[in-house]
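Removed: one protein chain of the complex. Kept in place: all other protein chains.
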Amino acid sequence: MPVVWIPALLRDLTGGTDQVTVPGATVRQVIEQIEKRFPGMQERLCDGDRLRPSIVVVVDGAVSRQRMRQVLADTSEVHFLPTIGGG
Amino acid sequence: MSRRVLIHARINEEDVEFLCEPRQSLLEVLRETLGLTGTKEGCSNGNCGACNVILDGVLVNSCLVLAVEIENKSVTTIEGIASPAGLHPLQQAFLAHTALQCGVCTPGFIVAAKALLDHNPHPTEPEVRRWLSGNLCRCTGYDKIVRAVLAVAGVPRPDISESHAPARDQGAA
Amino acid sequence: MSDKEYKVIGTRPLRQDGTDKVTGRALFGADIHLTGMLYGAVLRSPHAHARVLAVDTSAAEALPGVKAVVTAADLPTGVGGFTGTGEGLVNVRYEAENILAHTRVLYHGHAVAAVAATSPHIAEEALRSIRVSYEVLPPVLDVRRAMEPDAPVLLDELRTDEMGRQGDRPSNIASHIQHSRGDIEQGFKEATVIVEQEFTTATVHQGYIEPQTATALYSANNQVTMWCSTQGTFGVRDQVSEVLQIPVSRIRVIPMEIGGGFGGKNRVYLEPLAVLLSRKSGYRPVKMTMRRTEVLAATGPASGSYIRVKMGADRDGRITAVQALLAYEAGAFPGSSVGSGAGAMFAPYRIGNLLIDGYDVVVNKPQAAAYRAPGGTNAAFASETVIDELCEKLGMDPLAFRQLNGVQEGDRRPDGPVYGRIGYLETVAAARAHPHYSAPLPSPNHGRGVASSFWYNYGGKSSASASVNSDGTISLVIGSVDLSGTRTTIAMQLAETLGISVADVRSLVADTDSVGWTEGTYGSRTTFATGWAAYKLGESLKREFTQRAAQLWEVEPEKVRFADGVFSTDGEHLTLKELAARLDETGGAIMATATVEAEGYGPGFAVHIVDVEVDPETGKVQILRYTALQDVGRAVHPDYVEGQIQGGVAQGVGWALSEGYVYDEAGHLLNTTFLDYRIPTCLDLPMIETVLLEVPDPAHPYGVRGVGEAPIIAPPAAIANAIYRSVGVRMTTLPMSPPRILEAIWAQKPG
Partner (left out) sequence: MQDFEYMMARSLDETVSLLAQEPDGVQLLSGGTDLLVQLREGRRIARLVVDIKSIPELNELTCDPVAGLRLGAAVPCRRICQHPVVTAMYPGLIDAFALIGGVQIQGRASVGGNLCNASPAADAIPALIVHHATCCVLGVAGQREIPVEQFCVAPGQTALRRGELLVSLHIPPPGSGFGAHYLRFIPRNEMDIAVTGAAASVMLDPAGGAILSARVALGAVAPTPLFVAKAGDYLKDKAATKEAIAESARIARAAARPITDMRGTAAQRRHLAGVLTRRALEKAIERARV
């Protein structure tokens, strides 16, 4: 099952837990699963059914362009990070 | 608005006549009236050298010359550097040494370098740096520009590791 | 380190746009001249912070030669949402407010109105006749002051965002981000040496030599055409579309040559104004070009910052814990580079226990924009200086420390993700072995410093198309504007794929109607991503050629082989050129299109070594020798890679020693010329030696990595470390100007 790293500022919702292993074939499914376990998480990460514009999702080391629709492998590692620009 | 003035000048070896307002800079007239847009505007303050032209043999910032001042004078712009036979050696060297990136400062550098070589055909690296210090480039760090000019001056491409110390401004503390 | 052998990649062909650029023929943004063209100019706020009570433009409108005047009232209301640029996302409402102040001006130079007239001089006179009444408010310029609860508030509606949680009261802190791992308290307990230091860095500017310029024609049939100097034509189209509420289908952006960008030419400033003025003036083309003063006062500076770093290591020199706080100026509206700064800080090191807090803070300065490795230089100045002090206390060689703690494949970045194949340790080893590192220093006033760079790099969306000419040459159409020779590096990748000479590939940078959507030239992405698109074009052209050869030879396509630009089957062979000449016998022209969303980009690492001489009597620093070693993946065109590194180093040197915005108490920007905003001249720099280490990115067909951004990151820290070894003072403020160095020397030995 994918491993999701909980952003530091969301660990207030997980009682300090910084990683969770949840089932899910896409980022969206994973977020729904975390929401079940830690209510409020979805609202913090998402704006409606989309990831907040200020957040990027990094899957297995690469910033995902599919965002919520990003397909996950069973071994995937998921990070939610602030948006980063380049010059 | 002040009366426009009719000016006669020689630009890039051709006789040119144009009307201008006294307040118009040579830079503005070259670019907006005469269509010689190779001369670039970087600061209009004499601080960047992008607008360099050669006026009666003297390197100047065309932003600090009034167009009315060139009556009966001769001006060489970047468009006048190459000959019908082909590119000027400096232009070839800038290409061969990739001495440009965005290219907007390049005309100024080539015109300035030509003025240098016209009066000192074999400058040293410190002389080249001193002479070009009125031209700003933000892309290259100047390294390849200086090498290109030295190459045309017949100075062998300095081995980088033997060429650290930059030229000092003689008067600087 | 490079295994594969290439025919084109790694060579140094002349750039395709070179001749036009050395003869003055290349047309840059401001070089356009259209029939009936008007000249636009912008009225800017004399105050750093004020309410706009009234704007009276009647006198300006009455002036002979003035054809149009616009204010915020001419902008569509109720715009919102976000649009992308190289700086991540742009908040459209704030961008509109930045383009023309609505009810509040938030920095000295904030646009308030714009005019179009028959000459630039008349336009300038018209500005002087516009009457604006302001209610002046107290400004806040210091990032730490702006964070205090009782600081003047810039944006009443702004609430601090903490990963989706909104603050409950107005604040200048737009957002708080955090990276946390392990247990820093435990980590600091395990440390035998701890260094803690505070740093401040000045607001700086990208300093491109070509001022912002834009020309627009709003036609009577409601079609908009723009001629722009921009890093991204599609970015301009999208931003103008959002801000002016004009469908993208009615906007065509034509790229002119661009005179430098470095991140500062992704946002639009003049473009929407030129469109509004063109429409209002009766559909006449309007050209707008900023004066240098406007460029410095009103276009994207890079965030000034306050940074605090605490770092601990055990007696062997292993890092046990790091803690950092980064507060970055966003300028007038949210969106500083603190996110990338906080993520890049410490990225070259393996760290088990860390806590990094970042704050995005609005202040009364121009809205911060991206600048080459946005946020990375500020952060590295702090972290790489602290590491140097740590090494000193440990009595450890700074490069040995980096070899011990440096990251490699499988290690984690501070912000969490795991590294793939990277070349940091190779770079450190090369630096340690470089003759520069062991060369003697002739004088006690000479000092040598080192520092490391990390940058993420980027891939993203690129499109391209190619058509085959009957002489076997290829016309390549791309959407990536060329700031440094990318027409050539992209053509080289197509030529490599097809096994032909790069001289047979001609690149054209096309307008937004002539090529597929392509992200801007930013994030060190163009040679990587658009080059990848060129590779895909080559592959599909090869397939098509194979079909045609099969037809000619009346064999199955599977029987046709391709190698080194020659198609062959039993007993038959044709070069690509020969085959191209016979296209009309086999079904006519060949074209290919490709679009990529390039992922798998790898980060770049660099180590810089610098020797300085400090005059202890004047505090002046002279750079004597500079060597930059960088993992560049595969150097497609080594000259360009060297040039990117040399240019980045020069910008880093300016940031380190002489550049920085100077404001007075009232928030007026004082140094708005190249005379007083001091970028390095060629007398301020030595030759800059580059060492290119090729650790190919396995994900890219040609192993390409971005190279443009990493080089600006290390210089301020490397120079600070060299200054310390020269005169014994630790500089913690940028720029490290002569008066600051003098004061540090005086403080160190009183009298």
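Here the chain labels run A, B and C in written order, and each chain numbers its own residues starting at 1.
Heads up, the rule we're going with is that contacts are C-beta pairs under 8 Å (C-beta built on N, C-alpha and C of every residue); 3 or more make two chains touch, one makes a residue touch a chain.
If you're wondering where the values come from, they're calculated on a predicted model, not measured in any experiment.
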item	value
Where the missing chain makes contact, among the chains that are shown	B, C
Touching residue (missing chain; options C:77, C:618 or C:748)	C:618
Options C:57, C:98 or C:681, residue touching the unrepresented chain	C:681
Touching residue (missing chain; options B:47, B:77, B:98 or B:140)	B:47
Chain not shown, touching residues in subunit C	121, 124-125, 617-620, 657-658, 662, 670-671, 674-676, 678, 680-681, 683-684, 737-739, 742-743
Subunit B residues touching the omitted chain (full complex)	1-3, 5, 21-25, 44-47, 49, 52, 55, 58-61, 63-66, 68-69, 71, 112, 115-116, 130-131, 133-136, 166-173
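We adopt the following convention: only the chains that are shown with their structure count from here on.
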item	value
Chain contact topology (line, ring, star, complete or other)	line
Chain pair whose interface holds the most contacting C-beta pairs	B-C
Chain whose Cα centroid lies at the greatest distance from that of subunit B	A
Euclidean distance of C-alpha centroids - subunit B vs subunit C, Å	28
Interchain centroid distance [CA atoms averaged], subunit A/subunit B, Å	55
Contacts with 2+ other chains: residues of subunit A	none
Residues of subunit C whose C-beta touches two or more other chains	206, 261-262
Partner subunit C, residues of subunit A touching it in the complex	5, 7-11, 18, 43-45, 52-55, 58, 60-63, 65, 77, 79-87
Complex contacts: residues of subunit C adjacent to subunit B	12, 14-15, 17-19, 21-28, 30-31, 33, 120-122, 206-211, 257-262, 289, 291-292, 435-436, 483-485, 611, 615, 617-618, 620, 622-626, 639-640, 642-644, 646-651, 673-675, 679, 681-689
Of all residues in subunit B, those that touch subunit C in their complex	1, 21, 23-24, 28, 31-32, 35-45, 47-48, 50, 77-79, 81-82, 87, 91, 94-98, 100-107, 110, 129-130, 132-147, 158, 160-161, 163-169, 173
